[in-house]
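The complex is shown incomplete by one protein chain, all other protein chains being positioned as in the whole.
By written order: A and B. Residues from 1 in each chain.
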Amino acid sequence: MTENPRRGVLVRLLRNPQGAICLVYLLLVVLVAVTSPWLAPTGPSVTELDATSAPPFTAGHLLGGDGAGRDILSRLMWGSRQTVLACLIILAVSVVTGVLSGLAAGFYRGRFEAGASFVADVIMSLPGVVLLIALYALTGPNIPVAMAAFGLILAPTYYRLVRSVVLGVRNELYVDAARVVGLPDLRIVGRHVLWAVRAPVIIQSSFVLASGIGIEAGISFLGLGDPAAASWGIVLQESFNGIYNNPTAVVWPALVISLTILALVLLGNALSDVLQASARSKPLSPRARRAVLKAARREEVEEDSILVGSSDDVVLSIRALRVAYPVGGEIREVVHGVDLDVRRGEIHGLVGESGSGKSQVAFSTLGILPREALILGGSVLLGGDDLLEDGVKMRAARGRRIAYVPQEPMSNLDPSFTIGKQLAYGLRAVTSLSAQQARERLVELLTRVGINDPGRVMGLYPHEISGGMAQRVLICGAVAADPDVIVADEPTTALDVTVQAEVLELLRELSRERGLAMILVTHNLGVVADLCDVVSVMKEGRIVERADVETLFESPREAYTKELLSSSRSVELMEIQP
Amino acid sequence: MALTLLKNLVRSLAVLLVVTFATFSLTFGNGPGIARAVLGMNARPEDVQREVIALGLDQPLLVQYGNWLKGALSGDLGASFYTGQTVTNALSSRVPVTLAIVVITLVLTAALSVLLGVTAAVKGGWVDRVLQFLSVLGTAVPAFIVAIVLVFAFAIAWRVLPATGYVSPEISLSGWLASVTLPVVALLIGSMASAAAQFRTAVLDTLSRDYVRTLRARGISERHVIFRHVLRNSAAPGLTVLSLTTFSLLGGAVFIEQVFALPGMGQLANQSAQINDVPMVMGTVLVTIVIVLVVNFLGDLATTVLNPKARTR
Partner (left out) sequence: MTQPLLQVRDLVVRFGGRGKSATTVIDGVSFDLASGETLSLVGESGSGKTTIGRAILGLAPVTSGSIGFRGQTISGVSRARRRELARDLQVVFQDPYSSLNPSMTVGDILVEPLAAAGVAGGRARVRELLDAVGLPTDAAARYPREFSGGQRQRVAIARALALDPAVIVCDEPTSALDVTTQARVLRLFKDIQQATGVAYLFISHDLGVVNQISDRIAVLHHGKIVEIGDARQVATAPRHEYTRRLHMAAPVADPAKQRERRELRQALPAEGRS
């Protein structure tokens, strides 16, 4: 994703086969529309007796003739003029009204936004065809007016799109920065907001045109078009009326209409691939996935890792763990062979900066890596079983023997269930407790994690409790089934310092009381000093140094560890003077 | 919560007034035009003038609308300018036809799109890709073209189902079923394709949430994670999809009724509009808006009930 976004949208679109084919087809339609007066074999209403209901591929009538003896090919070619005209009208009306009102509503908000949103909601919920039928009573057969009206009916789709993009951009700090820097409103809209709106509007236009062509053809088909003019919808209607005499005549208009709509829809999809290409990695296909894993396994045999330190009190061992992600066609390895042992009652700190791969190690031990992740090799050993090898054992261990405490307390509770319910679901999934027993256990545990009124809290929804309390709830959920190991991923990073101190205290007490082993992933060396017994320092997917906590802080070996220490000590507080 | 519902109700009534007035102005706006259409193209100007007065089209639009509204409140929507049949009478035979098709399609859409959307999102891989391709195809081809293809195949080539016409269920249940099957299938393909795609997005969005990872880590089985937690949290966007589907089905039915010659509301509106029988047009518009508003209201109600934040406030 280092390509310049301003340059080469067209080039990239043409390089996308789907986009290129659709674009060429649509250009062809426009070309036919422009040149039909010269190119069409006959005029739109020229009748010839021998062409009446002629089958396709008759001499002089490639697609045959209709019931009135008119050449179908010619009529379709002339009809494309009306289609293109209808598209232009719809696009002009809907883009101008929708985009302008969306920009104004999103940027200035207030009453205008309330009013415009109301109107948009109303229009969007009314079936457009019914309104067009009502309009016909006033105007009679008048396709341009009907299309302009349909443009207004479609305008809310742009309005909503643009408004939501603008609202998003408005909250971006770069718009605030532009204000502070002294840019006038109009410049901010032109410079920062219009740019963000451009791509979604182009994509949306493709879909709007698709429905425009459908409705234009549909209206003519209903008999609300101008019967004297040639249009795809009218050709379709006439062929359909004569379907028993000449069934194949229906095929051509139906095909042209469907193909054109399909081309626009596919073009829209291709455009959104090109314009909104995200740098996020996508899951590989199962076959590619197997190939990558096979290649990695072959490599691994030569590496052969040593099973060290498997003394009796080791609860969980990670061996030669390698994790990778597919990024733009290549496989990028983010964890390069990590070994780690956690003993009973030991809190093992896994420290590193962002991108060091520490969270990937944590997720691997629980089998909760994102779907696109690839475990290239290694093992997670729990009581002699390799959990990475055996999915059934992993699922059996999760929650029961290895538990998880996440980083963001609020987003890790299901918003649709009460605290009590979701805790009980988890507990009962891994134990054979009855509902009543589970509840009793949870009340007891919630009290233990420092929640004073557990009965009431269990009846609350996640949005009704504070972040600190939510983290206590999640810790309660983790320890509920009495696991051997807890994997805590930055458990206090999202909390205020005063709450952090209390949560660290709680984790320490729980570990001591229950002889819990813990892997504590964090970037904060203060947290490590407070809580951990052993520390592993990670950098760029590797563990660069490991020692017990006193040794590491007193005499670090690696330059990187020293830099981490001095950086974090440089922002540290002196002791309070008595 | 009661306050939100009351607000919704007031809002719905406001929409009803605004939209009916707007369409009333459109349909009744051109008095002489209507009179000329009723009398025929060769009518003399003075006859047209007399007809305008006879039909009450000379009064100010607001007065006409007031009269219409007053009548509507007591169940009188006027009568056809041509046949004298009352609008309510015409609608009473037409509305059930359209509603039957729309409701059957909606129920099938809901069931199938949830099934397909969840399958595509959860399975991923080739299942997802095939379903996505089919959904693009299904969304792109307009319902009336699907309908024509169906007529072509089932009624003309294979002759297994009736192409056109409608049999009332009171006369023959199997005949009724046969007469609505093709219309329902024609509507279903497009609505299912687009609803399934949207439902897939909603499920994928929920699946990517942090709490889903935490639920899995807590040892909850994948089946429970999907059916209890993911479905529950995708329900609100799913409902929005279904109410939007209802609106598009009401529109699609107009075309379908034309293809299959079904005596529904859409056909009534279309035929009446072409001969400027405006009271009939107005009647069908009113029924359509009322259906839309009722669906909207029920949708909002369900969303409020589903959302703990809205409920506990």
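Before moving on, here are some points about what is shown:
Quick note on the criterion: a contact is a pair of C-beta atoms (placed from the backbone, for glycine too) under 8 Å apart; a residue touches a chain by one contact, two chains touch by 3 or more.
Note that this is a predicted model, so its numbers are computed, not measured.
One chain is not displayed; in the complete assembly it touches the shown chains A. Residue A:469 is the one among A:103, A:123, A:155 or A:469 that touches the chain missing from this view.
Annotation: of A:16, A:97, A:142 or A:568, A:568 touches the absent chain (contact as defined above). Touching the missing chain, out of A:187, A:371 or A:456, is residue A:187.
Taking the complete complex into account, A:496 is the one of A:496, A:513 or A:558 that touches the chain left out.
Residues of chain A that touch the chain left out of view are 1-2, 4-6, 172-174, 176-185, 187, 191-192, 195-196, 353-354, 450, 466, 468-469, 496-502, 504-505, 523-530, 549-550, 553, 563-577.
Here, only the chains that are shown with their structure count from here on.
Listing the residues of chain B that touch chain A in their complex gives 15, 18-19, 23, 26-27, 29-30, 33-34, 124-126, 136-137, 139-142, 144-145, 148-149, 151-152, 156-157, 209-211, 213-221, 224, 228-229, 232-233, 243-244, 247-248, 250-251, 254-255, 258-259, 266, 269-270, 273-274, 276, 278, 281-282, 284-285, 288-289, 292, 296, 306, 308-309, 312.
The touching residues of chain A, when paired with chain B in their complex, are 122, 124-131, 133-138, 140, 210, 214, 217-218, 221-224, 236, 240, 243-244, 247, 250, 254, 257-258, 261-262, 265-266, 269, 283, 285-286, 366, 368, 371, 395, 398-400, 403-404, 406, 408, 411-417, 422, 425-426, 429-430, 461, 463-464, 474, 477-478, 481.
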